[in-house]
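Only one protein chain is missing from this complex, and each of the others stays in its spot.
Per-chain residue numbering starts at 1, and chain names A, B, C and D are given in the order in which the chains are listed.
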Amino acid sequence: MLSVTGLESGYGRARVLFGVSLEVGPGQLVCVMGRNGVGKTTLLNTVMGVLPATAGTVTFDGRDITRLKPHERVRLGMGYVPQGHQCFPQLSVLGNLLVTVEAAKQPREAVDEALEIFPALRPLLKRSAGHLSGGQQQQLAMARALVTRPRMLILDEPTEGIQPSIILEIEAAIERLHASGLAVLLVEQYLDIALRLADTFVILDGGHVVRTGAAEELHREDVQRLLAV
Amino acid sequence: ETATSAKEIKVGLLHSLSGTMAISEVTVRDAELLAIEEINKAGGVLGKQLVPVVEDGASDWPTFAEKATKLIRQDKVATVFGGWTSASRKAMLPVFERYKALLWYPVQYEGLESSPYIFYTGATTNQQIIPGLDYLKEQGKKKLFLVGSDYVFPRTANKIIKAYAAANGMEILGEEYTPLGHTEYSTLVNKVMGAKPDAVFNTLNGDSNVAFFKQLKSAGATAESMPVLSVSVAEEEVTGIGVDNIAGQPVAWNYYQTTETPANDAFVKAYKAKYGQNKVTSDPMEAGYNAVYLWAEAVKKAGSTEVEAVKKAAPGIALERPEGLVTIDGENQHMYKTARIGIIQPDGLIKQVWDSGEPIKPDPFLKGYPWAGGLAAGQ
Amino acid sequence: MIKRHLPFAAVAVVALVAAPLLLEPFRLGLLAKYLCYAIVALGIGLAWGKGGMLTLGQGVFFGLGGYSMAMYLKLTEAGDGGLPDFMVWSGVENLPALWTPFANPVFALGMAVLGPVLLALVLGTLVFRQRVRGAYFAILTQALAAAMVILLVGQQGLTGGTNGMTNFFELFGQDLADDSTQRGLYLVVASVLGVLYLATRQLVNSRYGRLLVAVRDGEDRVRFLGYDPALVKTVTFAASAGMAGLAGALFVPVVGIISPALLGVVPSLELVVAVAVGGRHALAGAVLGAVVMGYAKTAFSEQFADGWLYLQGALFILVMTLAPKGIAGLTERLRRARTT
Amino acid sequence: MLELRDVQVVFDGFRALDGVDLTVPDGELRFLIGPNGAGKTTLIDVITGLTRPAAGTVRFGGQDLVGRKEHQIVRLGVGRTFQTSVVFEELTVLENLDLAASFRKPLWSLARRRKGVSEAVEEALTRTGLEDLAERSAGVLSHGQRQWLEIGMLLAQRPRLLLLDEPVAGMSKDERERTGELLTQIADDHTVIVVEHDMEFLRRHASKVSVLHEGKVLVEGSVEQVSADPRVQEVYLGRRAGDAVGNRP
Partner (left out) sequence: MTAFVNQLPIGLSIGAVLLLIALGLTFTFGQMGVINMAHGEFIMAGAYTAFLLGDLVLALPVAFLVAGVMGLILERAAIRHFYGRPLDTLLLTWGVSLVLQQLARDLFGAPNVQVTAPSWLAGGVGILPYNRLFIMGLAIAGVVAVWAYLTRTGLGRRTQAVVQNRQLAATSGIDTGRVDMLTFFIGSGLAGVAGVALTLIGPVGPALGTYYIVDAFLVVVAGGLGQLRGAVLAAIGLGLLNSYAEFWSDASLAKVIVFAVIIAFLQIRPQGMFVLRSRVLT
């Protein structure tokens, strides 16, 4: 479904990714792991077109999307939850969802579906998103990605700053979405969750893929060693 | 390299070609260029062609000073024709005095000045403002309201008007100034209407006139119910204000496009031929046009473009100009000029309704007016 | 160390030795004028480039400095008991009390710097303490410039109105019309600029400079580092105001006129634009920008009296779009390109 | 000692804090947990002067903190980090730390060039392991590295009371471990309050925990006590992971 080959990118003259390749099959959940600063976010941003790729290609559904604008990728069915619980702070929670649903040209029901999955947002619908707590914003961000009815979800540390019970809910939600056939590209720091969810791992270090493999093939210790400082 | 090379004489033209004053000054520059072209066609001065060096004063007084310096020191022009606002003249004055160069200033102004290095070809107060006041008095307008732009010309003019009023049994009901470029006149109009004067004496300059007349008109004032005598609104400004808004109002000048002299027929024709049939001529344009001819005449008489020689030759030079006979006064380097009151016509031109009959001797310090005793103190 | 100061030394030699020898008096006078603007630009570079305070009202401080100096010059000229020329034609009969102390050159020069500094301190305290910043601050300072002009114009008897003050003859006994006086003035201006440049550079390279950058990029965060950003900004703003004031005081004898037109919205903006063109991130860029834009304005308007605004505007738009970091940013890029 | 009594914060009619009482003695490492939106960050905001409480008192070391400006509170020895890290991107890591360490110096003395590296900065660098990045500008740091830098800046400030808002969010397991050790060390001679959602981190490093819920302190106690509390399980922890997975459709 998504296939990344030889991807390079960076910031100005500083290169961060050095030829990253990975594959997300239809309905597959691929988890990207790696220490802080290895380039996980950079990878996802490049896949989404927020950062231009300096080399390599990104294809989605067999189509080369390396040069497409971010919003075009969204309309092809890529839903993105960036790192750091971002939102449109001066729009209400509902406004945040509506603006996304409209931009992605999806019906209003998509909003209700997303709220099913994140019921904690219901009482907050009228509140300015900028006033929400960090955890609330993160749930909103997930919901916002869902209302575009993506065929593939790209999540950058979705559990960051979330209370344990909701982490479980988010995990359950990801699991459920995955089960329903959605492809997922996930960056996750909680090893347990990653191990429970992922079909395949990609471990990054210094902008290179140092290990990839199916979940079964990777031993917990192995992963831990690769992620150690 | 000097101004007078073998074949040509450089002269400077220094007006605002950009900024608020461009509205008025560009046309003066155009009239001066016309004069230069005509003189050159007629063989030039002392057998040499005049070459204009044009600079932009940019409606900014210090720029006038800088460009004047440049014209004098760098281009070494024989003389400069330039300026409109008194502020620009005051900025240039020290430059011309310092370098002992000549400036020809073409606009009516507030008087109380007489620089040995400036020739004033526009009216001084006794050739415009005082005749204007005489006219109002004659019309039985006893209560006046003074409206002006906030700078030296209107403020000084209004001082003179107040002194005149005190001496002539007139009453000043109010005196208001607005910044140059001001466009919101509803409050001022309300004040004027509230004061119920017999007439308004208007010394606004530039764009403000447009806003003032438009807003006065839409407040219901007409030339009959509220005559406004203007001293800085000429044919050119009438176009921008819109004839509808100002028709019927009186103005005071020395020249109108309609002034009937043979020289004027030629001037108007030549100007329209050069710049377009829909263009109008006005008093400051004519004064700028005259300035070039008067200087050329003085140069011929002196046989040289040398400043002191020209200054010496100038007094007494008398030429038939579009406004009639103009004579350079030897005492103060102002001109003898005929005062004229006109009424703005529906076609945008101005019809003369009164004139002084003969050129008036310039009296920049109003020495001939006893009531003006205190005004020129210290000069 | 020596290498770092080499460019500065080279520029200093050219400015102090070569320029007075090579340029004719009129051009040298113009250069002196640009250098006065460069002093203001240096202050803007400090306040805006380093401190993020886009001040669109720097002309006000420049003007306060200029008027202080002009008042002194007018009073020396009028002599004991005399009145400046414009007061005479404005109908003022006695010297206003405000004017009296300006007969003293030390007071006048002191006020040229202190006046702007005090005004900036008051204004800065008022607005920065209330966390007015960014575009708000820019527009407020612009309004300040507009209001200042109107105030000056309205007080004709006190300030000379729109005309401002002109017609100065001598400074400390030297004839201002004299070319040698003008040359001397040029050297003074150039030296003052050099000294201020070095001092400002020292300041931005110090911890204070880092703090200023921090305030620019994250005022709120700085609070939680234990600093009072309002104080840091106010002090910096006052320093830049002081520089503008000094520049104004030098400007008056050099150019021979001070008027409201020199300190309104447009000239204030022009100075900021010059800084942007030169490159606001580098102090040298600010200085360079003032000289380049000053020269460009003169050259364009002399060459194309009718359409020079096109060129001025176009030059500026081009620099801003093609080299957003200004000329200094370009040289920086060139240097990097060479080293890598 | 930090003492909060009946602190109330209201935003447009919404009660973010609804009578919080909290006492943290000197030298304690206190963890603060609670559901998203419980008011943890707001509580830190109140202590550090970013938010003004509608009612209640905040005292630290005998001083009343309410009504003081942010920088004045810092000068009393209270330092904090933010949930989303804010560092000065144009300055180097070293300069960021140096600035944090210098706030006690009078303003005029800052006008001198920095010479060398002060002890506090040196220590912050080693403790956060950012030595190699010292000369890099902070703008190029990744999310996690920024988090470290924030903690480093806090250390360089040498406060008496440290307030950390989710310091390990987004860190890998190993890094969390290192941060935990660092916090335990710091707590030896400082009072520390840490807001965290990572229960494993808590179990390893926390002794005393306060649970905030809907603007009130729900319970206080050891990690075990708190995690065993059914109310905490209900509002915060959720049911056991196994159950949750089992519940999925």
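Note that in this section a contact is a pair of C-beta atoms (placed from the backbone, for glycine too) under 8 Å apart; a residue touches a chain by one contact, two chains touch by 3 or more.
Computed from a predicted structure; not experimentally measured.
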**Asked** Given the contact definition stated above, which residue among C:L16, C:V132 or C:L231 touches the chain not shown here?
**Response** C:V132
**Request:** Kindly note down the residues of chain B that lie in touch with the hidden chain.
**Result:** 17-20, 22-27, 150, 176-179, 181-184, 186-188, 190-191, 193-194, 207-208, 210-211, 214-215, 218-220, 236-237, 239-244
**Fill in**
Touch rule applied to chain C and the missing chain gives residues 48, 54, 123, 126-127, 130-132, 134-136, 138-140, 142-144, 146-147, 150-151, 153-154, 218-221, 265, 269, 272-273, 276, 307, 309-310, 312-314, 316-317, 320-321, 324
**Interface with the undisplayed chain - residues on chain A** = 48-50, 69-71, 74-75, 80, 82, 86-91, 95-96, 98-100, 102-104, 128, 130-131, 144, 148
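As a working rule, only the chains that are shown with their structure count from here on.
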**Complete:** A student comparing A-D to C-D should find more C-beta pairs in contact for A-D
**Fill in**
Of all chains shown, the one whose Cα mean is least distant from the combined Cα mean is C
**Message:** Taking the mean of the C-alpha atoms as each chain's centre, how many Å separate chain A from chain B?
**Reply:** 75
**Item:** Shared interface positions of chain A, touching two or more other chains
**Value:** none
**Prompt:** If each chain is a dot and touching chains are joined, what shape do you get: line, ring, star, complete or other?
**Reply:** line
**Fill in**
Interface with chain D, chain C side, in the complex: residues 202-203, 205-208, 210-211, 213-214, 217-218, 220-229, 231-232, 235
**Asked** For chain D, which residues are in contact with chain C within the complex?
**Response** 48, 69-71, 74-75, 79-80, 82, 86-91, 95, 98-100, 102-105, 107, 110-114, 153, 157
**Request:** Note which residues of chain D are touching chain A in the complex, please.
**Result:** 11, 14, 33-38, 40-41, 83-84, 129, 140-145, 147-148, 166, 169-175, 178, 197, 199, 235-239, 241, 244-245, 247-249
